[in-house]
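Omission of a single protein chain aside, the complex is shown with its protein chains in their original locations.
And now, chain A:
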Amino acid sequence: MNTKSYFFQSFAIVALAFIAFVGFKQILPDKIFSDSKVDSKNVLIDSLLLESVAKDSLSEKSDSILRKEQKLTKGKITFDATEGIEFPAEVFDDYKGFQYLISFYDKLYQLENNPQSKVRIAYYGDSMTDGDLIVQDVRNNYQERFGGNGVGFVSITSESAASRGSIKAVYSKNWKTQSYLNVKNPISPFGVNGHVFFANDTKNTTWISFEAGPKKFSTSLDNPTLYYGRSSKKGNVNFIIGKDTLRKSLTPNNLVNTLKVTSGSVKAFKANFIHADSIPIYGFNFDSGTGVHVDNFSQRGNSGLPISIFNADVMKSFNNTLKYDLVILHYGTNVLNYGTKNYFWYQKGMTKVVNKIKESFPGVSILIVSTADKSTKYDLEMKTDSAVVPLMNAQKTYALETESGFVNLYTLMGGDGSMVKWVSDSPSKANKDYTHFNQRGAKEIGNLLYNQLNQGYEKYKALREKRDGPSKKKTVRKTNADSVSVIKDSVNE
């Protein structure tokens, strides 16, 4: 055999292989792995979202809507004064809508002057806020500045209970759970968290236990209170705190009923439900009674649309005791994957959602948080998904149309291509799915969110002082100095 020159045969093989590759590329399909279709029975999918996609994705905007939107997106956005306060005009590109948060800012202002009052925020979200990510950081910022202790309202079961660090919840396996994500007609109406739970306690006891986490401002469970709904039958619950057992009866007479576990604060407790299987259970509230409280109502797979099936009367009953001042809607991740860039159907659906919230929580301020950046592979490169910007614009449009505040998370985190950077940063700030943030990234997002809200608050205070004229108090003069720098900031933008 000719051993001397096998180099050229070797080269020939590698080179011919390259030509063969070019040939294969032309005749074989582009992708080797099909996207596997998953049996939807066991997978969390937002049924309302699927319906809307099927029904409305083809609907086109009518000419009149288009014209109206063009006017919105092109011209200046001016505001009418609320209680004598009018924020400067904005442009669509940089819309924040602080004007529509004035009632919330007013409550914060009252809290700042009277530490005994309170402010409550409901934070609705999807898997981005799972395990209290982002929300715990927003909460922490508020409690640090305005006071308040406790993690707020907590559901019974949750897919993300194990990953939640701010409070530890362990529960028996026999809870029956209904979620607004995939149930249209629940046995009893959904609670403020979009869920309703039933203690399936005929055979074994149904229980849940809570333990405070190590996080600042939530190292104890303050005034733990059970929330439950209406039923024809009564039931009992045993609260076990340390070695003591407190037996209490559940009287489900009203749409929403509350039962205090104990006054003051405990480290941990367990609740055993007895003969309570017909009573809708909603969850427990942990708050110190003063300061700011932020409830995390996250649900994996949620598009936000299911909120539209809330029962307004039940929500009003919740609001009677919880008294919300701000509702945050943080959605988008789950509507990015449908291959469409026309989000008119979503805009319409979410407008209904905002209206439902206005009806349920009268006078509440509403804040829309846009989708974050998300990357998809195009050819061989990860880039911002082409649906992100159209979705973000749709979210901005319905925020503006429904007179809600708006946080543009996409630009806040760096805009085009930022998710790729967050993932590749060292240490990384987002997961390899190029969608979800990790603890570190979530903290940064929480701070960005809080900073924008707070920026609005500082502007509000400056405007309020201008309205009230030169003040006499010394303390106010101090803030006056602050407000000068704030005004400067706003000029810089």
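The criterion applied here is as follows: a contact is a pair of C-beta atoms (placed from the backbone, for glycine too) under 8 Å apart; a residue touches a chain by one contact, two chains touch by 3 or more; residues count from 1.
Definition applied: contacts and distances are computed from a predicted model.
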item: Name per UniProt, for the chain absent here [options: "Membrane-bound O-acyltransferase family protein", "Rod shape-determining protein MreD", "HPr family phosphocarrier protein" or "Raffinose/stachyose/melibiose transport system permease protein"]; value: "Membrane-bound O-acyltransferase family protein"
item: From A:159, A:403 or A:444, residue that would touch the chain that is not displayed; value: A:159
item: Residues from chain A at the interface with the omitted partner, ascending; value: 1, 3-4, 6-26, 28-36, 38-39, 41-44, 127, 130-131, 159-160, 162-163, 300-301, 337, 376-377, 379-380, 424, 431-436, 438
